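Excluded from the complex is one protein chain; the other protein chains are retained at their positions.
Which chain is which? They are A and B, in the order written, and residues in each are numbered from 1.
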Amino acid sequence: MAIAPIVDGPSIIQSSERRIVVPTNILTGIVLAVFGYWVGEQLGNSFLLNDAQNTGVLLGYSFASIMFLVGVGFANYPLARLFGWRVTPQPAGDDHTGAWRYLNLSLDHKVIGVQYLVAMLMAMLFGGIGAMLIRTSLLVPDPPIVAPDKYLTLVSMHSVMMIFVASAAIVGPFGNFFVPLMIGTNRMAFPRLEALSFWLVPPAIVILLAAPIFGGFQTGWTGYTPLSEQADQGFDSYIVGFTLIGLALVVSGVNMLTTVIRLRAPGMTWIRLPIFVWGVFSASILGTFAAPILAAALIMQGFDRTLNTTFFISSAGGSPYLWENLFWFFGHPEVYIFILPAFGIILELLPHFARKPLWGYRTAVVGLLGVTLLSWFVWQHHLFMSGIAPALRPFFMFSTEMISIPTGIVFLVAFGTLWRARISMSVPMLFCLGFLFNFLIGGLSGVFLSDVPSDVTLHGSYFSMAHFHFTIVGGEIFAIIAAIYYWFPKMTGRMLNQTLGKIHFWWMMIAFNMAFMPLFAAGLLDMPRRVSTYAVDLQTLNDWVSIWAFILFASMLFFAFNVIWSWFFTFKVAPANPWQVRSIEWMLPTPLGRRNFEKIPVFTGSPYDYGNPGAKPVADLGGPSDLGRRGFGAEPVPS
Amino acid sequence: MSQQSQQSRGLPNLVASAPEWSTDVDARVSSVGMWIFMGANAMLFVAFFFAFFYLRALNNADNWMNIWTVHPRRYIGGIIVLLLVACAGLVVMGARSAAKAPSTARMFFWLALLAGVLCCGFQVYEFKHLGFDPQMGGGYASVFVGLKSVLMAEIVVAMIWLGTHIAQATPIGDTTARPASAAAFGNFLVMLAGVGVVAYLVLYFI
Partner (left out) sequence: MPPGLGVLAYWPFEPVVLIGVELAAVLYVVGGMGLSRGRHGSAGRWRAAAFWLGLLTILVALQSPIEMLARQLFWVHMIQHLLLMVVAAPLLALASPWTQMWRALPLRLRRSVARPLFLQPRLAWLRALYHQVSRPSVIWVLATANLWLWHLPPLYDLTLSNHLVHHLEHTLFLVLGIAFWAQLIDQRPFRSPLGTLERAGYVFLAMVQSWGLAGVLSFATVPFYSYALLPSRPGGISALTDQQLAGGMMWVPGAITYSIALIVFLFRWLAEEDLGGQLGVRAEKGQVHGG
């Protein structure tokens, strides 16, 4: 009997006798998720624990997430293995074709990159709406436009959503898409894990968005006990959503680290690794080893809310400081997870747009790794005013100030690259320069916060809010936008409109600084964070900030318009190397084929070797390789 | 690996038989990836051990171990740990023979599965006969329940994973073709066993 074409792939399982078709796609995922939520909730409530119904919600969310993943197709390969069917682990091709691929489980890292990009932009939109609601509420000091507990829920939603975005917004889209290209490989180490790290994000976002339905939560993104212990089921969203993101960080980190360690093409030594890959690599180290601490702490919170354990209740043998220490032991590396890939982007783009080699490559690498190392022993600076033993404060003040040294080294390398360069003021370069300006301010304000004497007054005020908004928004978000403008042609095959881009830059830069710079003043004028009412004489300041925040949001909508218009409504395919740069991903055609490299490249030169007439090409892409052993590049692609 | 021509719903199958998917690439990738994952997983348990020592040092409200809490019986805990160690050892031995003697590997894996399931069974028994209740408070009770639950959950998942290796430890199976992945899995179980031993010493003797 003729057996119809059998597919190796995520959803069709091959066996020599049978053919089973298990249709799995995003729709089955959603259906199964809803079903899973119902099952979990019923199960949880059936335990009849004295738990304010948290068990039902927690189990509901957990089952919903698992069933979503099953519905999308993650269970197919393990089940096929479990049934003893003949499986081939390598992904033959995606189960779905065309644009539908982007909405379904794909094991192609390029597809995952684009999926991540869209998901991150959408999550940023949700977070931005939250910010707009916050700023609207703060237009009037008293009585507040939004009631206090609802206001705090707004703050929590905005902050947690943005944390989700910031954790993955660079490594997700650009790390996934470009790291394999930059190291010259056709595969990721663990394609399924990488896909999993993406598909954990939509459930996390949806679960977080569900929080207001259950009463929201008032703790902000830091989830401090005992406030969190007193919260309604809205806080269960935080627990499950953040756990999913933590899991995504671990899974993505395992994949990314292994890929860079093991799958570099010939000639791609560590010293030749593009600095962007170093940024992703160092952030992945932090993500892989810090996120499990968060997961453990969230599990403990979950147990406290279901089994009535007392991890964080001091009258019963627990301690809120346990949460603080565990959370911030993760939380500080987390903020370096945000910024290290952003450094990677800036240091990657500057040489290309300044047409000058990266100044001090090794110094930059040691700077990135230095930040990675030091970020593990500064976390107690978040506890200067929250319960740290006073005798320990000087040491963490010292280590926190020390971490500004490798950060400064990164700036040194950036400016060394720009020094006497022929800077091309393209849109990506504008955003890089904006990053340098904003992050300098943000970073310097961090030094003030690291000093115990000044932190005593500034902790918990708008000063620290301004600090982290300058570093995360002015820093990481600007880097993300620079990366989008830079890599959009390669990822989507379309150029973003450069004129609109320049307008976007100036609009955003001015609005951002106008909105956030006064917040330093607000902090110095004793306005605390997370408050829905404030002193009446600060109203002018807050109104100024709110109006400029609206203008900033409008600039992002303008950007969104540019993205959507250029992507879907222009039909001119972007050239393969519109920026005329040396990096290997631009040597490849646009759009990229399913297989990145027909022949494995042999890297021969640095991608930053501008201005050197004798510079070797970055890689030898097509010719027969003279490294005959092990068949590098010499194997023809089987047809 | 089989190389029959395949069509992937209209996309030519360029990928499945390409050199980057060969088994020796997978072998090196599996071992590095597993080491990194083991490190990450160890951090999860480190957080619980930190909770143990921290809450014990703080002894808030004298409630680290209150009057309603006693150390659980050591022999049960000991059995659980021994079964876990045995499971890990059997998987390692099975992984060693996965390439050459799949049926021997299968036997080892079945025995390991038995040990693992018994381990979980004893753990459930222990939870039901703890002699203390986390709700009655006490930091020790919370850490005990939390740590052991997480460990048990990981063992359960590992047993399912082991099941896939059992099913694939056939002459044409995936485990036989890629023994490195079974070896990596064995390392993971050794790590879990190590955590189990440390947890036993910490929870039952300190």
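Note that a residue touches a chain if its C-beta (ideal position, glycine included) is under 8 Å from a C-beta of that chain, and two chains touch if they have at least 3 such contacts.
Predicted, not measured: the structure shown is a model, and the values here were computed from it.
Summary of contacts with the chain left out: across B:Leu58, B:Ile79, B:Leu111 or B:Val202, the touching residue is B:Leu58. Across A:Arg362, A:Arg420 or A:Lys572, the single residue that touches the chain missing here is A:Arg362. The chain omitted from view is touched by exactly one of A:Leu373, A:Ile423 or A:Ala615, namely A:Leu373. Within the full complex, the residue among A:Tyr116, A:Phe396, A:Trp548 or A:Trp586 touching the omitted chain is A:Phe396.
Of the candidate positions A:Arg81, A:Arg272, A:His382 or A:His504, contact with the unshown chain belongs to A:Arg272. As for the chain not pictured, it touches subunit A at residues 183-187, 262-267, 269-272, 362, 365-366, 369-370, 373-374, 377, 389-392, 394-396, 398-399, 600, 630-632.
Along subunit B, the points of touch with the absent chain fall at residues 18-22, 24-25, 28-29, 53-54, 57-59.
Note that in this section only the chains that are shown with their structure count from here on.
A separation of 29 Å divides the Cα centre of subunit A from that of subunit B. Subunit A contributes residues 5-9, 50, 78, 81-84, 86-97, 185-187, 189-190, 250, 253-255, 257-258, 261-263, 288-293, 295-297, 299-300, 303-304, 307-311, 313-319, 321-322, 325-326, 593-595, 600, 631, 635, 637-638 to its touches with subunit B in the complex.
In the complex of the two chains, the subunit B residues touching subunit A come out as 1-3, 6-21, 25-26, 28-29, 32-33, 36-37, 39-41, 43-48, 50-51, 54-55, 58-61, 63-66, 134-135, 137-143, 145-146, 149-150, 160, 163-164, 167-168, 170, 172-174, 178.
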